[in-house]
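What you see is the complex with one protein chain gone and the rest in place.
Residue numbering begins at 1 within each chain, and the chains themselves are lettered A, B and C in the order written.
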Amino acid sequence: MAAHVTPPSTYYKIFATLVALTIVTVIVAFFDLGRLNTVVALGIAVFKASLVLLYFMHLRHSERLTALVIGASFFWLAILMVHTLMDYVSRQWIPVPGK
Amino acid sequence: MPERLFRFIPDQASTLAPAVDNLYFFLVALSAFFSILIAGLLIYFAVKFRRRPEHAIADEHGVVRGGQDPEHGAHGPALALEIAWTVIPLVIVLGIFFWSNRLFFLISRPPADAMEVFVVGKQWMWKVQHPEGQREINQLHVPVGRPVRLTMSSEDVIHSFFMPAFRVKMDVLPGRYTTAWFQATRPGTYPLYCAEYCGTLHSGMIGQIVVMHPDAYQAWLEGAPSGGQTLASAGEGLFKSFGCAACHLTDSPRGPRLAGAYGKPVSLEGGASAVADEGYLRESILNPQAKIVAGYPPIMPTFQGQVTEEQLIQLIAYVKSLGAEEGGAARSAQGASELRKD
Amino acid sequence: MAEAGHAAPLADEKHGLVSHQFEDVEQQRSAAALGMWAFLVTEVLFFGGLFLAYTVYRRLYPEAFAAGSHHLDVTLGSVNTLVLIGSSLTMALSVHAAQTGDNKALVRLLLATMLLGAVFLGIKVVEYAEKFRDHLVPGVHFHWHGPDEGHVRLFYGLYFMMTGMHAVHMIIGEGLLGWLVIQGRRGRFGPHYNTPVDLIGLYWHFVDIVWIFLFPLLYLLGRH
Partner (left out) sequence: MATQYAVQPPDEERRVHYLNADYGIRSWLLTVDHKRIALLYLGTVTVMFAVGGLFAVLIRLELLTPTGDLMDSDTYNKVFTMHGIVMVFFFLIPAIPAVLGNFLVPLMIGARDLAFPRLNLFSWYLFVFACLFGVGAIASGGVDTGWTFYTPYSTSSSNTHVITATFAAFVVGFSSILTGLNFIVTIHRMRAPGLTWFRMPLFLWAIYATSLIIMLATPVLAITLLLLIVERAFHFGIFDAQLGGDPVLFQHLFWFYSHPAVYIMILPSMGVISELVATFTRKPIFGYTFVAYSSIGIAVLGFLVWGHHMFVSGQSVYAGMVFSLLSYLVAIPSAIKVFNWTATLYQGSVSFQTPMLYAFGFIGLFTIGGLTGLFLAATGLDVHVHDTYFVVAHFHYIMVGGTIMGYLGGLHYWWPKITGRLYPEGLAKIAAFIVFLGFNLTFFPQFVVGYLGMPRRYHMYPPEFQVLNVMSTAGASILGVGYLLPFVYLIWSMRYGRRATANPWGATGLEWQTPSPPPTHNFDVTPVVTEPAYSYPPIQHVRERVVG
């Protein structure tokens, strides 16, 4: 078997971090940081997701192809988002008719 | 236009038409060139290098020994060819891109002095309203030589206002306004189609554009049924009967003064801002809670379901006319954010 | 059948079977793993459509979305997040148990994972029931006491689509875990053959990741 065996202690550490981050993100949400709220919430979410990917899903010890596959999925998600939002963001740019 | 037996392009009846056709002819020529080039080379090579008995090739049983060096990883002349047929088409398409998008920008930006006509699409007819109040169905009368801007909306599904003789088409959407413009160059009667599939009688949602000499147009305006009211004056009536006046007409603190609002930026509750274009005015009436003007309570009731698309157009025409009458300067000088202070 | 004409599937001493199309266990395992990762890619884009709709409408109607979100139960949402993270832990430990051949622990950990999954779904049911009671399920009975009902309805529509699709994935996951438990009790898994545990684990963690994003987006915005 090529699979790497992660010791349970790592899993527990990751679990503890995830729990802590969940608590942090809930607490932060109750403070008004303006636009930063979303940034922080998503930042923490991305971090948590990366931990799950890297350790629970063993990405750290997987071959390069796996990372490539995951990278591709997020890259394409970004295409979907960015190109659609490009439309919504720029719809108002055309000057008001008649003015 | 003289009737021709066989035509390749529709009537050219707007300022845009020749510009679009030029691009079209260029592309036809380009396509012909490349199609003939490819087809010609294929035929020439196929004939010249057709299989001959002297070609030592694998037999039926396909015993293949000692391969020829396949062209993996081209170099030398092969690489030069690859680069050539990557770069040359690239340059050509970039050229087309700039040409066509300049045109697109022209088509998308109506000139400021265009006269306005309102169009409402519904399954399966076009309802047209002129600022002076004339209404028509499946017909659009316009004067020759003046830019015309269409402000369009739909009562149900998506339609598309298509005037092939002007080379203009724009989708007509429910819930918002879209615009299109043209300047007719030649009097006559031209077809009008619905180009976005919209159900049973999609193919019956057709009509005519009648382009007239300015005097004939004037005569037509006078003769056409208008109910005796311009759009704005009809809107004024609605403004009163829907009770908008109670909050908006006087300088009452209940609602913002609408005079001169059109086309100006508005600061919204929460720090954002918006431009008071037709779409914004529309949303303010149908969905007043979506964007609250800074400094005002969200007390305006929604008129969704109470005003029809056509009444909406009249109300908006009225709000816009308010700006024109009072010069709009008063409001713009003071700015929406100022309103908060008083 | 096709298999009939072929050399009997190679029985690899202790390991399970190597199907006829593969050369050896390693090829079989790596093919299965790549298959699962590729499947997860499709899942990312499947949920991606929902995230896109959410982003577009939240950008257009921030106030309504904040108001709608304010009405969700943060406590239940947070508890559920912790429950799901817990289930990810037990899942990860199951993989470890399978790799080390501790069959008893494997079955117990898988059952724990299932249990936590069930708790999550149970809490979800409670939340849904509340929304139903409060007429916040989009449809003819939808009613919102506050401004901008239409756009709040959009928020709830997306809330139900997103959490609903997530819940469907959880339910499928529960089924897969159940199958693992049955196989595990038969002693099918061990150091030499644990691909199914590994792959279903990947799926389960993925579902967890989806929730990690859903939670702040749905429950936390507009909290302040």
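Here is the rule we use: contacts are C-beta pairs under 8 Å (C-beta built on N, C-alpha and C of every residue); 3 or more make two chains touch, one makes a residue touch a chain.
Values in this document were obtained by computation on a predicted structure and should not be read as measured data.
A.B. asks: Using the touch definition from the header, name the shown chains in contact with the chain that isn't displayed.
C.D. replies: Touched by the chain not displayed, across the whole complex: A, B, C.
A.B. asks: For the chain not shown, which residue from A:Val5, A:Leu36 or A:Leu65 touches it across the whole complex?
C.D. replies: A:Leu65
A.B. asks: In the complete complex, the non-displayed chain touches which residues of chain A?
C.D. replies: Chain A touches the chain not shown through residues 65, 72-73, 76, 79-80, 83-84, 86-91, 93-94.
A.B. asks: Tell me, which residues in chain C touch the chain that this view leaves out?
C.D. replies: 1-6, 19-23, 27, 30-31, 34-35, 38-39, 41-50, 52-53, 56-57, 60-61, 138-139, 142, 150-151, 153-154, 156-158, 160-161, 165
A.B. asks: Tell me where the left-out chain touches chain B, residue by residue.
C.D. replies: Residues in contact with the chain left out: 6-10, 19-20, 23-24, 27, 30-31, 34-35, 38-39, 41-42, 45-46, 49-52, 54-68, 70-74, 78, 81-82, 85-86, 89-90, 93-94, 96-97, 99-108, 123, 156-158, 160, 162, 164-165, 167-171, 173-176, 178, 191, 193-204, 287, 290, 304.
Assume only the chains that are shown with their structure count from here on.
A.B. asks: State, to the nearest whole Å, the distance from the C-alpha centre of chain A to the C-alpha centre of chain B.
C.D. replies: Taking the average C-alpha coordinate of chain A and of chain B, the gap between them is 38 Å.
A.B. asks: Using mean CA coordinates as chain centres, what's the chain A-chain C distance in Å?
C.D. replies: 16
A.B. asks: Between chain B and chain C, what's the gap in Å when you average each chain's C-alpha atoms?
C.D. replies: 44
A.B. asks: Can you list the chain B residues in contact with two or more other chains?
C.D. replies: none
A.B. asks: Which chain C residues reach two or more other chains?
C.D. replies: Touching at least two other chains: none.
A.B. asks: Could you list, by residue number, the parts of chain B that touch chain C in their complex?
C.D. replies: Interface residues on the chain B side: 269-270, 287, 289-290, 292, 298, 304.
A.B. asks: What residues on chain C touch chain B, complex-wise?
C.D. replies: 61-64, 147-148, 150-151
A.B. asks: Taking the complex as given, what residues does chain A use to touch chain B?
C.D. replies: Contacts found on chain A: 92, 94-99.
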